[in-house]
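What follows is a single structure, and I will ask about it in a moment.
The complex is shown incomplete by one protein chain, all other protein chains being positioned as in the whole.
Presenting subunit A:
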Amino acid sequence: MMNRRDAISRVALLMGGTLTAPTMIAFLNGCKTTNETANAANFAFSTDHLNLVSEIAEIIIPKTDTPGAKDAKVGEFVQVMLKDCYYEKDQKSFMAGLEKLDKKDFLKATPEEQTAMLIEAETEAADELKKIGEDRGKAKEAGKTFEEPGVPFFRLMKELTLLGYFTSEQGAQQALEYVPVPGRYDGCVDLKPGQKAWAM
């Protein structure tokens, strides 16, 4: 992790040795986010948490006549994405929701109980998103800046599961129809019954 003084001298070099007040302010703000990124990059699941995330992903996208989330290693993908592509606030909201399920002994529950717990988590996320939307609207009306809170657990879990699965080798090629080089474009063709969507 780069400390502030090192970082400033590096930028001073970049700027040709001179720094004016506005640049300094802009830079110090930038430095904060650099630290944030560095903190966020330390993110990792415990083995138990990784198992839990993989199980939840498999319930969202189970193995059917096509591979499921576990086949596509979605648990590992969620970890990489949270580590590299999300800030601490999202990592925290994710972990808060995950620990809530862990405390309810999710992995030891029956499939029916697990489904009920995830429906509850999904309802909570929907309510939370609705409230965030309202607060954002109020802030906008009042002309205030709105500090976006972390994405609610289940919404983030579901988004990353779908992304991780449908863009995976298994999901894209088997649950969807993957045509890397179409070679032509036909604007209007009949959709066959049961036809899968194009993978991209």
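Quick note on the criterion: a residue touches a chain if its C-beta (ideal position, glycine included) is under 8 Å from a C-beta of that chain, and two chains touch if they have at least 3 such contacts; residues count from 1.
Keep in mind that, in the parts below, contacts and distances are computed from a predicted model.
Undergrad: Just by its UniProt name, which of "Iron transporter FeoB", "GMC family oxidoreductase", "Multiple sugar transport system permease protein" or "5'-nucleotidase" is the chain not shown in this complex?
TA: Options "Iron transporter FeoB", "GMC family oxidoreductase", "Multiple sugar transport system permease protein" or "5'-nucleotidase" narrow down to "GMC family oxidoreductase" for the missing chain.
Undergrad: Just one of A:M95, A:A109, A:I132 or A:L176 touches the chain that is missing; which is it?
TA: Of the candidates A:M95, A:A109, A:I132 or A:L176, A:L176 is in touch with the missing chain.
Undergrad: So that we can see where the missing chain sits, which residues of subunit A does it touch?
TA: Spelled out for subunit A, the touching residues are 13-16, 18-20, 22-23, 30, 33-34, 36-37, 40-41, 59-62, 64, 66, 77, 80-81, 84-87, 115, 118, 122, 126, 155, 158-159, 162-164, 166-169, 172, 175-176, 178-191, 194-200.
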